[in-house]
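The complex is shown incomplete by one protein chain, all other protein chains being positioned as in the whole.
This part shows subunit A:
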Amino acid sequence: MKIKVELSGGLELLFNKIKTHEITFDDKKSIPLKDLIIWMKDNLLTERENLFIVDGTVRPGILVLINEADWELYGGIGYDVEDGDNIIFISTLHGG
């Protein structure tokens, strides 16, 4: 499976300032979002992980869009990410 992950609103600063990441999992058909964020923490995040993950979910104040729609419409952290999905994380906590 192949997915695209985007970071914005200042969150990209925790990911080496890279906004878009293409990710391929050859051995999977889907991955729970909660596992994806751990994978991102272990493989993409470069600093201050507690600004991204808190208690096994995305830190409150970070908006998540699944294929251009609010993740709350799709069960939030309980969502299963599928091939071709586009997941966007936007910090609302930075600047004003």
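Quick notes on this structure:
The working rule: a residue touches a chain if its C-beta (ideal position, glycine included) is under 8 Å from a C-beta of that chain, and two chains touch if they have at least 3 such contacts; residues count from 1.
The rule we apply is simple: contacts and distances are computed from a predicted model.
Missing from the rendering is one chain, named in UniProt as "Cytoplasmic tRNA 2-thiolation protein 1" (options: "C-CAP/cofactor C-like domain-containing protein", "Cytoplasmic tRNA 2-thiolation protein 1", "GTP-binding protein" or "RNA polymerase Rpb3/Rpb11 dimerization domain-containing protein"). Contact with the omitted chain, checked across A:18, A:38 or A:69, is made by A:69.
In the full complex, subunit A makes contact with the omitted chain through residues 8-10, 13, 32, 59-61, 63, 65, 68-70, 72-75, 78-80, 88, 90-96.
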